[in-house]
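Shown below is the structure under consideration.
All protein chains of the complex are present and in place, except for one that has been dropped.
Take a look at subunit A:
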Amino acid sequence: MSSDVLTLSSGGTILRAWNLPDGLMIWETNLRTSTASNSQLHVMSNNKAARDNLVLVSAGRWIYAVSSIDGAISWEKEFSLDDLEIKRILQSPENDVVYALGLAGSSKLALYHLSAKTGEILKDIQESFPGGLCGKTVLGSDNVFVALDKARSSLLLIEFKGERISYNKVLVSDLVQDLSGSFELQSLSSDIISLQTSSSISLLKLKGTDGLEVLQRFDQPAAVSDSLPITEKEKAFAVVQHLGSEIEFIVKFTSDLSSEIIREKVNIDQNKGNVERVFLNSYIRTDKSHGFRALVVMEDHSLLLIQQGEVVWSRDDGLASIVDVTTSELPVEKDGVSVAGVEHNLFEWLKGHMLKLKGTLMLANADEVAAIQALRLKSSEKNKMTRDHNGFRKLLVVLTKAGKVMTLHTGDGRVIWSKLLPSLRASRFGGVPSALRIYQWQVPHHSVMRENPSVLVVGRTGAESSAPGVFSILDSYSGEELNSMKLDHSVFQIIPLTLKDSSEQRLYLILDSNSNAHLYPKSADTLNIFLHEMSNLYFYSVDIQANVIKGYSLQKSCDLNFGDDYCFSTKELWSIIFPSDSERIVISETRNMNEVVHTQAKTIGDHDVMYKYLSKNLVFVATLSPKAAGDIGSVLPEEASLVAYLIDAVTGRILHRVTHHGAQGPVHAVLSENWVVYHYFNLRAHRFEMAVIEIYDQSRADNKDVMKLILGKHNLSAPITSYARPEVAVKSQSYFFTHSVKAMAVTQTAKGITSKQLLIGTIGDQVLALDKRYLDPRRSVNPTQQEKEEGIIPLTDSLPIIPQSFVTHSHQVEALRGIVSIPAKLESTTLVFTYGVDLFYTQLAPSRTYDSLTDEFSYALLLITIAVLVAAIIVTWIWSEKKELGDKWR
């Protein structure tokens, strides 16, 4: 039993036992609990050394007792009290009675005495509290329970052993003077409780139900660990507090709070924020005394291991929760300027060369070989901090959930800079700011080449959508915060406009929850540009709750504050209301704003032309019948259907609508150029399906006269307006697909000439690159000769999955969430960044690298061939001259 680990997962429904030495799963038990409840696991300790211990799982009103040998459920008990939530399970010293303590509603406390053998209720005590309880509770000692009342102003000390429940009330303000905001309770030992507020930690001693006494107080922002049993009686715990740029690591025993075992100061990076959590761990030193190390979780979700006054290692685990990604170009290479602190001094340089020399002469030992490798990597072409000709080297600027912006180099994934944004820092007990999006703010080109590019981070000061927004503008090269502003309106939607002002700043329109639009950046220049274009700007919003899509136009001056020139009101132009009883919106997709399309025509096999319907305003919306939104298998095929819409977002015109009967979600879609590909589950065929819709513009289809085209007498370059009546032709097809999908994207290239590949994040956390040619609605079972020449693949019922086309190779991107494709300067190549818990980056060439020579290309051979040819030409020329001369003399 000592070598087993028990895990409760999937919202408290699956209990598993694992063998610790080899990780084998011993047994698994499924428990029926409501997923909303907060489930808990309690292992009964058995002093009688019998092997069969009971594992108690509580969730909501249920208690399950599971045998630890085979996972069989010994008994289960559902309590009859409504809204009961079991908070704690305890056992009597004799192991025959189980105490279950639960809260019902907000004011009722219930205590059940259960037989450990059968689960019978032996005793049932209930007590109501007039002030109510807030639900947060902590166990004080064996028979005292400390709970917080609803007003969060006093602590209730509840004694529950015995015949009835008795309690005593202690005001928090008596213990901690400057109480602001909320606070947390944590039990350290049977009578020590820590009370943490946003600015301090107090250690309290429990004196039965009589009251609490403050033993010690830490006035800096700090965190306290759980207590760790060291010996039979002793428990140790750690407190980590901030002291200026350092953190102080203090270890104490619970038996004697006045003395300290360890007090160490550790220097840490200021960009990591405050300490969030501390986990203490002990080891035995060589002199048999106890040493302590601590794992510290920082505000930016990074981990530090502290031991003997220094950081042993640290990990940026904030990168596991990426919210949004953008890219930035690296600085242009300039003579004599070494970028980003790549420092060279003569000694280093000499040392490096000595090492390399040793390496070539095979005199280097293993360490030196590693050092040479590291040097090579560092000086390698792909890791340079300058812009390259092909645009392969870029900075990936990522925004993490903790409000930290980090920049990764595409060469080796190293972090160039990181910045914890002060405006998005969560005070642990206050409002929770959320990081929303990151955009390119200024991308300098020609005229303002000397300036550094900058990125814009948009966030909210609170979790709710009406909380005011926050802007933060960062320099892409240094991470320095150039500007930070708190907006006086909420951020409901962000619309990056295609417009730029004279300093290459992009224009953004922020919509607040009152449907007012705010223009950024706020300058007269941008306002002029915007007003010039305003009549052609629209926006639409997809409301999943109300099942409505609405389109708006912008109007000058908003009704809120008249003086604000940068605020615009909106006017509803159109709305599409879906019938809620048969259709629910599940997904809305649009084209990537930065997508470049090379041509508007598609040439088909017989040299004919089809004109693509290319509109940035095309929106794909999919709805599911309400029943089909649930889990697969929960609905009959007759009741499930998926309806796909193609909508023009300017006019609200539905360009195409198609129904898939017997289809179920989840739906994933990607829209690019003139096509959309979406993935769903086909209930009739019991397989996943992928469908493609291609949309063509029929109003331009008669532009087929060669002479007119030669002379330029056609309407193909005339600007398109959505208000012209579109005549579209649609082609569609669907195919079976083996995998379930987590994310979908499409490759983007610089000019849009290269053929496209779909990037499909599969359920196995891999990324599959699937040629768009497989999703061509013109595929047929027997393509004609012409169609074959065109490259149309004969139709098959399912899409082939070629093992070699997994771009992640054998790697898995754990918990894959998003795939981003960034065009390189080289047309054939695109950069693919995949994020989840793991990060994965690679370069893809969907049509092979047709515009550059491969790395394997032997330039030496080419040069040698040229040299040999030149030599041969010279030699033969001399020969022929000589021979001619000889002939003349003859």
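One rule holds for everything that comes next: contacts are C-beta pairs under 8 Å (C-beta built on N, C-alpha and C of every residue); 3 or more make two chains touch, one makes a residue touch a chain; residues count from 1.
Please note the rule applied: contacts and distances are computed from a predicted model.
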Record-based protein name (UniProt) of the chain missing from this complex, from "Calcineurin-like phosphoesterase domain-containing protein", "NADPH:adrenodoxin oxidoreductase, mitochondrial", "ER membrane protein complex subunit 4" or "Ribosome biogenesis protein NSA2 homolog": "ER membrane protein complex subunit 4"
Touching the absent chain when the full complex is considered, from A:542, A:558, A:576 or A:677: A:542
Absent-chain contact - pick from A:58, A:472, A:600 or A:766: A:600
Absent-chain contact - pick from A:333, A:705 or A:884: A:705
Contact with the hidden chain (one of A:649, A:792 or A:807): A:649
Hidden partner interface residues of subunit A, rising order: 436-437, 465, 491-498, 509, 511, 533, 536-544, 551, 588, 590, 593, 597-601, 603-604, 607-609, 611-612, 614-617, 619, 649-650, 703-706, 709-710, 714, 716-723
